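Please read through the structure below; I'll follow up with questions.
Of the protein chains in this complex, one is absent; all others appear in place.
Letters A and B name the chains as they come in the text, with residue numbers starting at 1 for each one.
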Amino acid sequence: MTKPRQWTSLEELEHDPALQSWVAAEYPAAATLEPVARREFIKLMAASFALAGLTGCEKSPFTTALPYVDQPDAATIGVPRYYATAVTLDGYAQPVLATTYDGRPTKLDGLPGHPVNKGRSDAFMQAAILQLYDPDRAQQPSYRNEPISWQDLVGKFSALRDQWKATQGASVRLLVEPYTSPTLQRQISEWLAEFPKTKIHLHDPTGLQDRRALTAAAYGEPFDLHYRLDRCGTVISFDDDFLGPGPHQVGNAIRWSEARRGEGKPGIHLYCAESIPGATGAMAAMRIAVDASRMSVLADTLAVKIGVKAVAAPGLSKDEALWVSRAADAIRNAPDKALVTSGLGAGRETASRVAQINQAIGAPGRTLAFTKPANDLSSSGSFAALIDDIHSGAVETLVIINSNPAYSAPGALNFSDTMARVACTIHIGQQRDETGSLCTYQLASTHSLESWSDALAVDGTATIIQPTVTPFYDVRTDHQIIEMLLGHGDIAADAPVKETWRARFGDVFEDRWRQALHDGFVAGNSAPVIPQPQNSVEAINADNSGEVDVVFRLDPAVWDGRFSNVGWLQELPKPLTTLTWDNVITVSPGMAKRNGLDNGDHVEVAVNGRSISGPVWILPGQATNTISLALGYGRRRAGRVGDRIGYDAYSIRPVDYPWRARGTILKRDGSSELASTQLHHRLEGFDFVREVTEQHPALPPPPSQASMYPAWPSAKHAWGMVIDLDTCIGCNACVVACTAENNVPVVGKDQVIAGREMHWLRIARYYSGEPETPHSYFQPIPCMQCEDAPCEMGCPVHATTHSPEGVNQMVYNRCIGTRTCSSYCPYKVRRFNFYDYRNAPESPEQAAHNPDVTLRSRGVMEKCTYCTQRIEAAHAAADKEGRDLREGDIITACQSACPTEAIVFGDINDPNSKISKLRRSGRHYALLEELGTRPRTTYLARWNDSPDDTERT
Amino acid sequence: MPASDILPVNQTIGGVSEQLTGIPLHFPARRRWLIAMTIASLLLALFVVSVVALFTRGVGIWGINVPVTWAFAIHNYVWWLGIGHAGTLISALLLLTGSEWRNSLNRFAETMTLFAVVCAGIYPVLHLGRPWYLYWMFPYPATMGVWPQFRSPLEWDIWAVLTYLSVSVLFWYTGLIPDLADARDRAKKRGWQIFFGVASLGWRGSAVHWMRWSQAYRIMAAIAVPLVVSVHSEISLLFAASQIPGWHSTLFPPYFVLGAAFSGFAVVSIIAVALRTMFDLKNLVTERHLDLLGKVLLATGLMTAYGYVFEIFDVLYSGNAHDLQTMIDRLTGAYAWTYWSAVFFNFVVLQALWWRPARRTPWALLLISASVVIGMWLERYMILVTSLYRDFLVSSWSKFTPSFWDWSTYFGTIGLFLVPFLLAIRFIPSISIFETEKTLADEKEAHHG
Partner (left out) sequence: MAQIFSPVADTWLRLSMLALLALMSGTLVGAIGIAHSAYVTSTDRVPHQPVPFSHRHHVGELGIDCRYCHADAEKGPKAGLPPTATCMTCHSQIWTNAAMLAPVRESLANHTPIPWVRVAKLPDYVFFRHDVHIAKGVGCVSCHGRIDKMPLTYRAKAFTMKFCLDCHRDPIPHLRPQDHITDMTWTPKNKDTPARVSQIATHAGIRVGELTHCYVCHR
């Protein structure tokens, strides 16, 4: 084993020659930084060395220590500091509280008190921090792929501006993706003032604008829809996975879980018609698999039952009819608490019909809120229009702001070649990606965590984005770059943002600015409106070409491809398939049988003339004639992690309506091995996931168990965790949070295939019933912290022991790797370092590590510790103040991330703690109770709220 | 010759002495030995390569994963240790029960035991994630102020194996002393004289020597016999002490001990036949010996088979859903082939031994024993893998495929066994001289008396 050199403090490394030379080689840009920024940066990189290690018990050498020359008052070495700021997804702000150690961000959590996410987070927010340390980021601006200095750029831009002036910008195009930043808005309007004839075009791979188009079709003008799930008793969803990933997930999940908990019994029931199984369907009282193109038929029938429409659509199957009537009954029982929703896959026709139903039951203003888009982009030209203009030769300059159309534009438009016809192309972005590498100028921009900027959350609440660290590289914020293009020179990063908000805050600017930075948001969101739906419902575009519905979905791990180079997300098991490191073509069991397909077999999917091929995955509960393609893979310039993985669904994506098409599927030779973290999903009649019904709201009490061991002598506190299976939507936020908090390594596809993934917390995904009509369950499985732990008696060297507070402790530096503990563990929650899985010492990602958690070397076991570093920190704080621990002093990483508060951690000795109350619930049970391991991590049974009360498990 | 005879009486006592000391001193059958030695050395080289790869890259080079965290390393460890047991059983138990026929077999059986135990003992070291910290398993006043955990079956393991190894060595060596002296006295070359002289610790064969010697030898036998049982029972606790379905059973200790004896006797038979032909010892290792070995093999085999039957009964009787699931999976699942081929190689082939000629024909006995050795290896594999790869939670079910390095390490240990064993039969009398002579003398007396 290579013994990593030991470091004492970040400071000590600042002048270490090894580090210096490495920095010089790895970050030429760093040389140009002014001394202070440079020291910051080197100190930060030094962290990566400092963290390189769990070493053996060798003698501690005398190492160099470099103190500050002049220590800032605020800085206490080794004490974290917190910043309220935001990262963005689809242009929306995801408000975060960033933890920084000695000047380097290590962890993001939802921003407490924010009106939308209330301190909760999703997988993307948790993983955003790794993009900051992405080794493949663009590290300085480049001109024709040659590095260039910002000073030189300022000169070149002024030359460009003269050309633009000549035509008043008629030859200039701005290409943007949906954004909400008021500053960017202001700058673009400034641009238009300067060059009036410039056209703005919108590239929208993630569908924000398409959603608005649906509302425009239904209500005449575009709106943003907000589901008030907390006020709902019944929600009917037509292929709308509102609990699934995306900017709205956290908000929806919070509201849904509030309603779901109800008083003693579930307060909200979901009726889902799904073409592709999703989180929403998994939580549904009644779910039916329906082909995407049939959604409108069901919607029509429902409309008839509600009395919105006269004639019923013919040809509903028995199951469909039953589902519709049950849904209708549910609505009639409590119309004032009902809501009907439809997703992009269901199409315009369904959306319009749903709008009418909602109108009829009076949902608008009650369970459904509308806001005018904070930044209405519908006026801007379409992407296709831009292509035409380019072909017509009208475009001489194209400015692409934070978008990657060369990858994410529908293949039919062939953007890469088209763009080559433009004389001057300017790309503003963090990555020199598929687009950036083709552009004349690639202007390297900052990550949100090192930017001054602003953005709005989904409800319109503004957040002023402040930097948590000075940029490592020679990069500028988007706003700085646009100012540069506008001829205002290379100005300070916060200037453009301040300018925007000075206008808004007026004379109390300083105070409100400071307040906004402190709170992390500016109170006040978009005002709701109540529109009237159109009576006309546009006819279903009866496209019957092809044999099957092809549905395009954004990938739950890498989204539209923007997260492709983030190892944490690539290795994140996708919610229902538990697949990692790949995208697949999911098909129904029926279709698999028809075409003789097995998991991993290669198929070719053709959509109007263009085709891609990839491996299939048979997904229980998928609609018979629907196949789904996952966007976000097949990238060519994502970086060392994300390149050349999977197929590129964009290449066959239709231009007019990019979410659903008709196509054909054809079996091809060959098959590939897929990295799934769970090989078997059928519950096989075991009671790992238990259910209660309204008839039998309590589980039978557990039998008393004799034990030859004396009861564990508990300290004042006894830590435990309760996980509510009724509100776990399998969103993976906890898994990424755990990975980030505990320095859990990424092991790569081969190791996952070998069965060696390292996640301390896995979400088991089960289904019961027939593969065609399954009931799905999510069960997060961290360490059970058994009171009578089988692992503990197995270890010959006392490397895993029991703490007085009941935590099953794993001591890495004592472990010799017999793996007995894992063999003996009935829950198989322990993870082993079969190889040295740590990042290379020189990797910038080292700096993302949590300094309070040891990095595990080769040959040692590791597992969930209940975030012991947080427990000990809380103890230290309380001990210093000479007080006792209080409820809420300790929040585990998974708990704080969970959007539905399904994970509750606390002191089970305190009868009034939240967890103790939950443990007294009738739904409370322990996993594998019969083994007598007395787990501290326990579960609350799922409610089976199926209207036809069928026993499922 | 009458049936009661074990050795043909038409040979002189001195002749036996000549013949056996002749093997190290003049060494017949050089060529065959060299061929065997070459193969063995190649295997040993493979072992060295595998261990280097293992220590430089880590246990990841094996096919193991979570949940199958133990596979080849542990199951070969059990297998080797099992083989070792026959040596002690034959020497010690049969010595105490005064079965004369053991005298032609015990020496090489004990030698075999030694090196088998060495091969077994090396696996627990290899399988560690951080083998350089092995010493933490020993109780010593460390600067860490912590001790090993004595509740752990692995901790007992260390002691079990070390005790067994040391007792075996002592027992083997004690038995060897008179023969070494004999060889010393017959040696002509100075070098040989000194070698055997030092080795025989100044044995003069005086009555006092003999008296003390036989006391010591019998006492050690008395210690060794219970050790055979305790050691392999302990090894079985490595599994039985866990809750894993298919392991968690009180059946395991006897089951393992019998299996051990079974595989051990198989290897003894193989070596008996091999030596017999290699050094032309038909006059000392007679068909009678083979016949007896065959019977013992059959007996222990049937006892092991009983273990199989009872295992199934045990599960059905308990009605535990997880045990049942594992049992059904063993009989029909992805690794059912290991179960059924274990049954075939262990018990089906074995039935031939009911037939006298099969027992008395060397090559037949050889093949049957070989099949048993393979069968017992498969059984250990089956016990390890089928229990781990699908334990309790469906969500942790996985699979196991041995990697190249799994195999190379395993075949390597065969080299690690053969090389010293071949050296042993080259340099020391591989059949107990004085004991065979004693047997012979008794028989001769019986005839004349």
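Here is the rule we go by: contacts are C-beta pairs under 8 Å (C-beta built on N, C-alpha and C of every residue); 3 or more make two chains touch, one makes a residue touch a chain.
Keep in mind that this is a model prediction, so the values were computed, not measured.
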Contact with the hidden chain, among A:V308, A:V853 or A:A941, goes to A:V853
Would you mind spotting which of A:S382, A:S437, A:S651 or A:S803 touches the chain that isn't drawn? A:S803
Out of B:L42, B:M144 or B:A222, which is the one that touches the chain we can't see? B:M144
Give the residue, chosen from A:I871, A:A897 or A:I915, that touches the chain omitted from the document. A:I871
Under the stated touch rule, tell me which residues of subunit A contact the chain that is not displayed. 6-9, 11-12, 14-15, 35, 53-55, 57, 59-71, 76-79, 715-716, 801-805, 807, 809, 811-814, 852-854, 865, 868-869, 871-872, 876, 879-880, 882-884
Give me the subunit B residues in contact with the hidden chain, please. 140-146, 184, 193-194, 197-198, 201-202
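Definition applied: only the chains that are shown with their structure count from here on.
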Compute the distance, rounded to whole Å, between the mean C-alpha positions of subunit A and subunit B. 57
Which of the residues in subunit A end up touching subunit B in this complex? 1, 56-57, 678-684, 686, 688, 751, 754-756, 762, 764-766, 779, 781, 790, 793-798, 814-820, 822-824, 826-828, 830-836, 858-861, 927-928, 931, 933
Under the definition above, what is the set of subunit B residues touching subunit A in their complex? 57-60, 63-70, 124, 127-134, 136-137, 144, 146-149, 151-155, 158, 241-244, 321, 325, 388, 391-399
